[in-house]
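The other protein chains are all here in position, but one chain of the complex has been omitted.
The chains carry the letters A and B, assigned in the order they are written, with residues numbered from 1 in each.
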Amino acid sequence: MRDVSIIGIGQTPVGEHWNRSLRHLAYDAIAAAMQDAGIERADALYVGNMLSGEISGQSHLGPLIADFAGLRGIEAVKIEGACAGGAAAVRIGYLAVASGLQDIVICAGVEKMTDEVGSRLTSALAQAADADHETVHGISFVALNALLMRRYMYEYGVRHEDFAGFAINSHANAVGNPNAMFRRPITLEAFKRAGMVAAPINLLDSSPMADGAAAVILCPSEQAREFTDDAVRIAASAMATDSLSLHDRHDPLWLQAAQDSARRAYRQAGVGPADIDLFELHDAFTIMAALSLEATGFADRGRGWQLAANGDIRPDGRIPICTMGGLKARGHPVGATGVYQIVEAVQQLRGKAGDCQIPNVHLAMTQNIGGSGATIVTHILEGG
Amino acid sequence: MGDEGHRARVQDTQHVTRNTQYGIMKPSTDVGIVGYGAYIPRYRLPATEVARVWKGGEGGLPVTEKAVPGLDEDTLTIALEAARNALARAQIDPQLIGAVWVGSESHPYAVKPTSTIVAEAIGATPHTEAADWQFACKAGTETMQASIGFVASGMARYALGIGADTAQGRPGDALEYTAAAGGAAYLIGPAEESLVLFEASFSYVTDTPDFWRRPYMHYPSHGQRFTGEPAYFHHVTSAARHLMAEMDRTAADFTYVVLHQPNAKFPQRAAKMLGFEREQWTTGLLCPVIGNTYAGAAMLGLTAILDEARPGDTILAVSFGSGAGSDAFALRVTERITERQHRAPKTQDYIARRKEIDYATYVRYRKKLQMQ
Partner (left out) sequence: MGIARDWRLRSQRYALVGEICDDCGRKIFPPRDVCPYCAEEAQTPFHFSGRGEIYSHTTIYNPPAGFEEFAPYTVALVKLEEGPLVTAQLTDVDPQEIAIGQPVEMVTRKIREEGPEGLIVYGYKFRPRLQAA
């Protein structure tokens, strides 16, 4: 096993890219990352994506994106894990480099969502759930999270507004991120009166769907200095799965795959939650942020929401999260999100996060969640 | 007339029914109803709503309100819940059901049986007969007549006869006040397992075009006042009179009577013509509060009676289907009724489960909005 480092990053702004298609967005991010790393060729390309088949009528993304990015001929394949496809692509790239089989690997995440609208987009996203036993009943993705949130509020006696801190923190942090979709702060009052999407989830509990692409370049750590002085080491990479459907979970309010992948990552990196300086977690909905903090050991069961209420998650808090806006305010281009999280962690570890910079960051953790928690990928990154 | 004498007379007619001009139907083996079940949807459209939209709030109202199916209901779902209630009362192995028959004028498919879905869902498949029946509002009792023959002949231990409809009336038409949804199911089986016995039955049919619907048409057409005297009243009273005469009975010999009920007025007038008193028909007269459930109408009236009946009670039930014809049944309640009445929701439980809707919601639920 070889040690693996990130030597280049690239991203497009998250938003509505009416003039750019799937392949263009991917190219933009890949080209930026290659330029950042100072490379012109790579051995392999892994593309994280969820909805290309559904929305763009385009499967077989590996060769399409490789060719379009001027990399015709290399090993290239799409990696799909619903909303966790981005981090899964990085995980696969990590395995390829760590194994010694590949040296320079591009891991990209791309999603083009605005080419579909309304109920058909809702349907496409719902494919992350069990088609025969969840989506057949007309369930939407937000509804699955609403089922979790209502039960959470019931079991732990939590009010809806107790989750407001997650959305307020993400929006406040996004102000400093030029690539974020919503660069404006929100208030508790705005959170409380936001329109209902699927009770108890309202518009400000929810991350916005958007277009976007991000990419990272991996190479063996021993070669990293040939390319950059800003290399970030992947201290741990771990993936775990749970039942696809919520109803098959032995304990729906516990993200077992989040705990499993985080524990594996902590073990690999030889660290614990107390050593992590910032955490890019998967706040697709405020409830997911609370559940993630619990499963990864930052809060006790049923107490994750308190970290939002007491300020622990803010940039100056005990465990800053979503430091560049998170899914909530940077935006959630589903299959690309996991790569955005890693790109942002690298920005922080390099000390180049601009207005979003958290001081003294040495270890950053990212966690990308697919579906209602069935695929969860955790990375721990270490600055130079 | 005493019970013994009556029974002897019925026995006498057993093997000669086809030889007499107006012979009643009496199978050579006694059969009865082993389980029965009702279903009525939750939503109610007050007749005043139809009058408000179409008559400026003026004019008489043929019913108080009618039962309207929800967006996820149709004749199949209604038939199925009624069938499940019948099985809950009967508590028999569904694999022993030799026929599943559904009578309706509103089958969800023009081609593809409702009955196979019911049969599958209740666990009667695959060793069973299944078919959909059609005879306007008489389609349901047709399945009962056929079930009597099927079971009595020994071709099946049990047969399930169901009448269910989600009837549609043209907006603004007189039928819109009444065209309702509901259904009832009867599991017919051996007399020794029955909660009510078929003493005899009778069918009376002519070619009388009082009401019809051509293929691909959404709403039915009807002959207005022609639906009354020559159609409903003639067939209902003829069937009832022939059955009572052949059984040497009068209205006074029955504890209850239930007739097809297209509105509140017709069945009460017909019952009066036949010599019945109000207290005999009140229990089975549901039309004023649920509307005309078509193939389910007389059958639901009968479930409401069975919910209340005591051992030894006698019931006259007469259906009517446009086109036209009537099936009449003479029934005698056994002591098994009391243990089974409470095994499933009663007809009045469904009537009490009521949510009033306005005309706009009704228009949406009944898919009268142009969406494309």
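Quick note on the criterion: a residue touches a chain if its C-beta (ideal position, glycine included) is under 8 Å from a C-beta of that chain, and two chains touch if they have at least 3 such contacts.
Remember, it's a predicted structure, so these values are computed and weren't measured experimentally.
For the chain that is not shown, the touched chains among those present are A, B, taking the whole complex. The chain not shown here is touched by just one of A:A42, A:L64 or A:I139, and that residue is A:I139. Among B:D72, B:D207 or B:E279, the one in contact with the hidden chain is B:D72. Interface note: of B:E81, B:E142, B:E193 or B:D210, the residue touching the hidden chain in the full complex is B:E81. Among B:D93, B:D248, B:E277 or B:D349, only B:D349 touches the chain that is left out of the view. Across the interface with the omitted chain, chain B contributes residues 42, 70-74, 76-77, 80-81, 108-109, 117, 120-123, 342-346, 348-350, 353, 355, 371. Where chain A meets the omitted chain, the residues involved are 118-120, 122-123, 126, 130, 132-140, 142-143, 146-148, 150-151, 154, 196-201, 243, 245-249, 252.
By our rule, only the chains that are shown with their structure count from here on.
Measuring from the averaged C-alpha position of chain A to that of chain B gives a distance of 60 Å.
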